[in-house]
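As you look at this complex, bear in mind that one protein chain is not there, while each of the others sits in place.
Should a chain be cited, it is by its letter among A and B, assigned in written order, with residues numbered from 1 in that chain.
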Amino acid sequence: MRFSGLKVLTEGLTGNKGWGPHWRSPEPKSEYDIVLIGGGGHGLATAHYLAKVHGLTNVAVLEKGYLGGGNVGRNTTIVRANYMLPGNSEFYSHSLKLWEGLEEDLNYNVMHSQRGIINLVHSDGQRDAFVRRANSMCGQGDDGAILDRAGVEKLLPFLDFDQTRFPIYGGLYHRRGGTARHDAVAWGFARSASDRGVDLIQQCEVTGIDVVNGVVKGVQTTKGPIRAKKVGMIAAGRSSQVAAMAGLRLPIESHVLQAFVTEGLKPCLDHVVTFGMGHFYISQSDKGGLVFGGDLDMYASYAARGNLPLVEHVAEAAMTLMPVIGKAKMLRSWGGVMDMSPDGSFIIDKTEIEGLFVNTGWCYGGFKATPASGHTFAHLLATGNPHPTTVRHRLDRFRTGRGLMDEEATGSQHNLH
Amino acid sequence: MRLHCPICGERDRREFYYQGAAVMLERPGPDAGAAAWDDYLHLRDNTAGDLDELWSHDAGCGAWLRVTRNVSTHEIKTVVLAREIKR
Partner (left out) sequence: MRVDGKGLIDRSQPVTFRFDGTAYRGFAGDTLASALLANDVRHVARSFKYHRPRGILTAGSEEPNALMTIGRGASADPNVRATVQELFEGLEARSQNSWPSLGFDLLSVNDLAAPFLGAGFYYKTFMWPRVFWEKVYEPFIRRAAGLGALSGEQDADHYEKAYAFCDVLVIGAGPAGLMAAWTAAQSGVRVILADEDSRMGGRLNAETLAIDGASGADWAARMVSELAAMDNVRLMPRTTVTGAHDGGTFGALERVSHHSNGVPKGGVKETFWRIVAKRSVLAAGAIERHVAFRNNDRPGVMAASAVRAYLNRFGVSPGKAVTVFANNDDAHRTAMDLQDAGVHVAAVIDSRRDAQAMGDYRLMSSAMVSDGHGRRGLEAISVRTASGVEKIATDCLAVSGGWNPTVHMTCHMNGRPTWQDDIASFVPTPGAIPGMDTAGACNGSFATAACLAEGAAAAMRSLEALGATSTEVAVPEADDSAYKIEPLWAVPGNGRAWLDFQNDVSVKDVKQAAQENFASVEHMKRYTTQGMATDQGKNSNVAALAVLADATGRGIPETGTTTFRPPYSPVALAALGAGAQGKGFAPERKTTSHAATVAAGAPMIEAGLWYRPSYYPLPDETTWRQSCDREVGWVRNTVGICDVSTLGKIDIQGPDAAQLLDFVYTNMFSTLKENRVRYGLMLREDGFVMDDGTTARLGPNHYVMTTTTAAAGQVMRHLEFVTQALRPDWDVRIMSVTEQWAQFAVAGPKARTLLNGLLDHSIDDDQWPFMSCGTVGVQGVEGRLFRISFSGEHAYEIAVPSRFGDSLFRLLVARAEALGGGAYGMEALNVLRIEKGFITHAEIDGRVTAQDIGMERMLSKKKDFIGATMARRPGLTEDGRAQLVGLKPAGAVKQLTAGAHIYSDGEEPMHEHDQGYVTSVGFSPTLGHYVGLGFVRDGLIRHGDVLNMVDHVRGIQTRVELCDPVFFDPEGGRTRG
């Protein structure tokens, strides 16, 4: 069924009785060409591109919970291509371009809104670093501009420019950055993949990976064994447990990241604003809630919930930067499990087991990568070769030191990225 | 979350700095080889149960601690001074 304004109109006139399932819920077959472990945003995107770009539809996505139930369903929805280092720069540029055509591609309104992102600058040194970043973005063909203080004041007049602990010198303005409706991204990919023939199997937990003589043969699941020629692991914060079933140890630590939303308010913030000195970022959703977040809780966790110190720190950052939102009330806090890598950048690669592929290490930046993660992982699964934008994102880069992409420049400590 | 510092007593989490898995206590020799060093710095079991990890009482006495904590429930099992383990 094709979605359109006309369809909404005709269905509305006939009692909305004609809407069908957005995706099928089939029972798993006994064998697939490709099995993807993890029905989050990246897994569903991979399925979509396998089907659409490579014509591979004998594919199953196995999800132990519900589709899009991981970080794609609980993030702060930011979409941007403002990375600095070679490897990341190309990849996120590629991703943003996919975002810009995603609604047509999926026939699903994911509400991608390029409302602009402003990274605030609070010192000369920080400005130099942001200029370097902005020049990387421009060199990549993306947009990046440096605003002086007056330029920021024009866009964000409600910030506290003078009394705040870290006065605002200016900002890095990324016009094409913005937000999207996170759940819709998962659902749009799911619907498209399902329509093209991919089986999305929910409530199906993988309990084992079958490897014979170094070659993957399939998986064991709570719905029985499934044979597969290739298996892709896309399990985000649970990556280590999945990989362990194949006897692999990953360079990943799982950490908790919290995010927050306030009660609905009339529009007061058009852009996405980030405040590096306070590890704080904020935007306003279309429903009117201020959506914001901060740093990791900074301890390993699978609990998908955090603690008060970080909650308070984030609110404190809000109060020094933009005390106009003091009377906005935090409605809900939540936490997700982050697959933190030693350089803060992701991994899309083959493993030492033939036919077993891994997609992990998104730290807390996986949402914006969703289309390109799926696109490039599908490319690797289908062709056996890395996509040109992910040649650096190898699993062995930490051992060799080749192609490290440490955007935060904090070194090999997983939680500092 | 509250940790019991063996020197200072029970304190709020915000007084402590978190380092990561306590494998960092077992520094390989300079010639241990690439794999051993990869294990030490990068690869992690990352299990979803009890984890030995390193914390430092940064805003307190400065002691480095080995904390055994369940990373699924956040329950803290034991806290010992790092310097006691190595001795």
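In the analysis below, a residue touches a chain if its C-beta (ideal position, glycine included) is under 8 Å from a C-beta of that chain, and two chains touch if they have at least 3 such contacts.
As the structure is a prediction and not an experimental result, all values here were calculated from the model.
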Visible chains in contact with the missing one: A, B
Option touching the unshown chain, where B:Cys5, B:Ala48 or B:Ala63 are the choices: B:Ala63
Residue of A:Leu155, A:Val324 or A:Val391 touching the missing chain in the full complex: A:Val324
Chain not shown, touching residues in subunit A: 3-5, 7-9, 12-13, 15-16, 19-25, 65-67, 69, 73, 86, 89-90, 103-104, 107-115, 122-125, 127-136, 138-141, 144-146, 158, 160, 163-167, 181, 183-184, 187-188, 202, 262-268, 277-278, 284, 286-288, 303-305, 307-308, 311-312, 314-320, 323-334, 342, 397, 399-404, 406, 408-412
Where the missing chain touches subunit B, by residue: 1-2, 12-13, 17, 19, 24-25, 27-30, 32, 34, 37, 41, 54, 56, 58, 62-64, 73-76, 81-83, 86-87
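To be clear about the criterion, only the chains that are shown with their structure count from here on.
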Complex contacts: residues of subunit A adjacent to subunit B: 240-241, 244, 249-254, 298-303, 307, 309, 342, 398-399, 412-415
Touching residues on subunit B, where the partner in the complex is subunit A: 1, 12-14, 18-21, 34-35, 37-39, 41-48, 51, 53, 69, 71-74
